[in-house]
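Note that this complex is displayed minus one protein chain, with the remaining chains in position.
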Amino acid sequence: MKKILGISTLLVVICVATSVMNPQFLTAYNLQNVIRWTGLFGVISIGAAFVIITGGIDLSIGSLIGLTGCVLPLLIMQHGWSAPAALLVVALLGLGVGLTHGLLITKLKLRPFVVTLCGLMIYRGLARWLTGDQTQGFGQEHETLRLLATGKVPLPFVTGFEIPSPVLIMLALGVAAAVFLNKTVYGRYMLALGRNEQAARYSGINTDAMTILAYMICSTTAALGGVLFALDFNLIQPAGHGDFYELYAIAAAVLGGCSLRGGEGSIAGVIVGIAVMRVLYNSINLLGIDTQLEFTIIGVVILGGVTADELAKRWAASRRAAAERA
Amino acid sequence: MSSTTPLLEVRGATKRYPGVLALRDVNLSLQPSEVLAVIGENGAGKSTLMKVLAGIQGLDAGEILLDGKPIRIRSVQASLDLGIALIHQELNLCENLDVAANIFLGREPLRHGLIHEARAAEASRKFLQMVGLDISPRTPLHQLTIGRRQLVEIAKALSINARVLIMDEPTSSLTQHETENLFEVVDRLRERGVSLVYISHRLGEVKRLADRVMVLRDGENAGEISKQDITHDKMVGLMVGRDISRFYDRHPHPAGDVALAVEQLRTHAHPRRRLSFQVRAGEIVGIAGLVGAGRTELLETLFGVERPLGGTIKVRGEATRFRAPREAIAAGVALAPEDRKQHGLILESSVEENIGMAGWFRHRLAGGFFNRRRQAADAQAMIEKLNIKTPHARQMALYLSGGNQQKVVLGKWLALAPRVLLLDEPTRGIDVGAKEEIYHLMDQLAAEGVAILFASSEMEEVLGVSDRVLVMHQGRIAGELARSQLTEEAVMQLATGAETTTVSNL
Partner (left out) sequence: MRCSFVVGAMAVLLLSVSLGCQKSSSTSSGGGNSDSRPTVAYVTNGIASFWVVAEKGVEAAAKKFDANALVRMPPKGPGSQKRMVQELLTLGVDGIAISPISSDNQADLLREISERTKLITHDADAPKSDRICYVGMDNYVAGRACGRLVKEALPEGGTIMIFVGRLEQANAKLRRQGLIDELLDRSDDSSRYDPPNATLKGEKYTILDTRTDGFDNSKAKANAQDAIVKYPDLSCMVGLFAYNPPFCLDAVREAGKIGQIKIVAFDEDFGTLQGIEDGEIAGTVVQNPYRYGYESVRILAGLARGDESVLPEGGFLEIPHRIIKKDNLQEFWTELKHLLGEPDSE
């Protein structure tokens, strides 16, 4: 809990500051939008966190979002598949990609960076080739399916504000992920192997299987994210859809306290991390700051946060050392 | 040898690594309730044999029998299931988890499919008690000292209720007190019918614990010693195959000018303590003290790893303020650090590069090009001088045995021909033969006028090698003992903080 205190406070401070400077921030319309974005990006960030916690990295998330985002409408609209069948194929695609990454990384001992960097290029190219660079979408059809991403769930006793469905999906996924990570042996194994793979192996843990599992989780959530983004945008440009999203996911994980060295991180932190980024985007616009500065501000805030966190850690360590001596 | 069926038996074990025959036709037998010490020089194959038993490495040839029945150990899990637990030479714990989680890693108690944290903590308590650790099982591991982590590792091995417990150099980072504690644990386990394999380079420990000693040399059985025949000389003889009677052979030299003068130095670890002392050229000064006394911090500050909080450091008469090790090196100061894997070596680099690294600035040709040939020559010279066991100079440091890795670290600094040599635990994990060589080397360097300041937790070594000993206690210098005053009691008394700063009353 203490771990996400800093980032949570940051979130609250940004929210309060923005709403003081522009009360429009708190309108139901705006909050719903920010929350929907948080949900969409949160889904993929949760998956990325698993890979990061095992000490790996997945750069192919964005391209996989592009690929699955293209395959779904392609199958449904152009090949006339039923939605469940198409969703199944997309899920299998995610699982298969993750399995492949995991096998290459554990069995052939290739670096995760290299494997997923190649993935980044391969899936993007495939998406463009499969679609002939044609924009994909569902037009005005499949409204029910699209509700997965565009739907809103009314709250009891509250009018005017409804919860966007992606955030519910993210929360469900987040709870499952947190339980998995903290309460099951598999999560424990991932934490262990992320920090000291040899120790985990010498404790009789099948570290390869755990690593593969982490990549499968990541790719599958990326595929789920791809579906949600596709349903939400309803406008999937094969060349650019999902471009850069892996970096948002990684940044959120880092903001949320994951260490790229592995073995550290919490799901709640990741969710708050992505929320911080989405709120920042929103407030930059609402406060009338030049939108050209979006990336700069977000980059600087992440850097500032991580720096402050590191300094705080050192300070705490020296305090503890002093206390031990006393 | 024995009439009863051995609990565990290894026959004809052979294991080849690329370029090295680590085990050749090795036999081992372990009786119930027996403590078998396995000794041998660095790289003799001790750890390899144990890794085979723990399911980490497979054998190229040979068989393993448990209770007289042939078995196959295909994985760590299989080995654990058979009741064989290995405590590794290097710590193998996860700092990001708590103590209980480390103890039960891989065997977590479950409730409804989820980890039962409370039960794990409860069960851990018992094993922590057995190793004499009085800490909460929920303590995050990173808050523990190295010595305590080692005890956690032992507790972890105990927790599987092993029939065979293998300890690969368990005491190399323990304090005197923790070591004593461990011996008691070993005795208790033996009484309970557990068989132990105990690997150590500290022959005193072997003598104290072992029921039988098995010696490996260059991957082969070199002989066995039964309990009544265990003597220091016999062990050394079998291990080294030659006479090393001149173990602590010191040639006192006339001390030269003051090479290192420290006044009122304050370090980050103990900001309120002020340290003052001098080391002369040609002098070997030992720093004794318990773990946590501030020895490593002192050496690191002298080497510019950490900046001093106050005070002055003079190297050969010149006041210095090293902001980084590179400045210390330029001034002729070298430090062989305590933790070789983290600070001493780049494990994925070759032996040659590791030795050459600190001297790269000297291997520069005109225009900044790198003189590989010179590095290779320097490295080869060191490999020969220190007798480093490696198939060739381009072997990755990762694949060397622990002791040989330590020699590479030393070689790296000796290649620079420093004027002030700082050594932190110079012989940790090093076999007797190599120890002798290193002591010899220190003696020789001193004769050449190098000022040597070394920290060590091994009493024998401190007593045997030093011209003078500084004893540290909780960040301050509790006292100074000249060679004539050196006794184990005197050192211990100062190290444990018995309030005496003058030595005259000893």
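Labels for the chains are A and B, by order of writing; each one numbers its residues from 1.
In the analysis below, a residue touches a chain if its C-beta (ideal position, glycine included) is under 8 Å from a C-beta of that chain, and two chains touch if they have at least 3 such contacts.
Values in this document were obtained by computation on a predicted structure and should not be read as measured data.
Visitor: Counting the whole assembly, list the visible chains that the omitted chain makes contact with.
Guide: Touch partners of the hidden chain, whole complex considered, are A.
Visitor: Provide the residue numbers of chain A that touch the chain removed from this figure.
Guide: Residues of chain A in touch with the missing chain: 2-3, 5-7, 9-10, 13-14, 21-25, 27, 29-30, 33, 37, 132-135, 137-140, 150, 229, 233-237, 239-241, 243-244, 280-282, 284-291, 293-294, 296-297, 300-301, 303-305, 307-309, 311-312, 315-316.
Assume only the chains that are shown with their structure count from here on.
Visitor: Could you tell me the distance, in whole angstrom, between the mean C-alpha positions of chain A and chain B?
Guide: Each chain's C-alpha centroid was found; their separation is 44 Å.
Visitor: Quick one: in the complex, what on chain B touches chain A?
Guide: Contacts found on chain B: 54, 56, 75-77, 79-80, 86, 88, 91-97, 101, 105-108, 110, 113-115, 143, 156, 268-270, 474-475.
Visitor: Could you list, by residue number, the parts of chain A that touch chain B in their complex?
Guide: For this pair, the touching residues of chain A are 179, 183-185, 188-189, 191-192, 194-196, 198-206, 263-264, 318, 320-321, 325.
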